[in-house]
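A single protein chain has been omitted from the complex, and every remaining protein chain is retained in its original position.
Up next is chain A:
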Amino acid sequence: MKPRLGVFKFSSCDGCQLSLLDCEDELLAIADAIDIAYFPEATRKDDVGHYDIAFVEGSVTTAHEAELIQDIRARSSALITLGACATSGGIQALKNGADTAEFIATVYAHPDYISTLDTATPISDHVTVDFELRGCPISKHQLLELVAATLAGRAPQTPAHATCIECKLAGHVCVMVAGGQPCLGPVTHAGCGALCPGFARGCYGCFGPKETPNTAALSARLAANGTARRDIGRLFSTFNTNAPAFRAEAKAHD
């Protein structure tokens, strides 16, 4: 029997789920191998029963989401998070530690319509997660690898080393060494294939901290290369702002 898949969205932009639909050439093969039982972006079927695999996109930012994730966990054999929001909290986690009520009052015409928690938190803060796929958004290539590996019962090839390795494998010229640009590649988890350095831009850190990240040493070099203190703090305050290594480095540049 084909494994039963559910795709769930929490607080997020939908981009990671759409990566699944973006697998145009492989979509039929995926549909052949997996029973896509619940995927509101693509089908009208209701969320019922048990899932062999649950893909979860987005972070937990409301009381309702905090309850819903418990229910999904209880009905799923393997729970896999997709993307930066689900894995570290996402860009919306910038509100963590700030005054949420003030944000709401500034942004919304009717603040009383808004019901939200004071924090945006990763799924792993709430339930046990079996695997986290990094990225903002995730890479289609890694998603396919994850699906193929899950079906074959092997570990997916998603190395946790620096983006720099992918950058050198691709043959890009280092934008930091040859161009003096700030690049987060040396502290960022691989997965995108060093997309930005391939377009002569520094890495923005979309895949979050790599294994053993030395953010302080990178910051020291960025400062020596002329990046302002405030700008270094901002580099670490984007899609993975809530990942502990990035949060600590941003705080050190408050």
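The rule is short, and it goes like this: a contact is a pair of C-beta atoms (placed from the backbone, for glycine too) under 8 Å apart; a residue touches a chain by one contact, two chains touch by 3 or more; residues count from 1.
Heads up, the rule we're going with is that contacts and distances are computed from a predicted model.
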Considering only the chain that is not displayed, what protein name does its UniProt record carry among "Ferredoxin", "Glycolate oxidase iron-sulfur subunit", "Sulfite reductase subunit A" or "FAD-binding molybdopterin dehydrogenase"?
"Sulfite reductase subunit A"
Decide which residue listed in A:Ala63, A:Val173, A:Ala228 or A:Ala248 touches the omitted chain of the complex.
A:Val173
Tell me which residue among A:Leu18, A:Ala78 or A:Leu151 touches the hidden chain in the full complex.
A:Leu151
For the full complex, which residue in A:His50, A:His161 or A:Arg229 touches the chain that was left out?
A:His161
Take the complete complex as the reference. Which residues in chain A touch the chain that isn't displayed?
26, 29-30, 32-33, 144-145, 147-149, 151-152, 154, 157, 159-162, 164-165, 168-174, 176-180, 183, 185-187, 200, 211-214, 217-218, 220-221
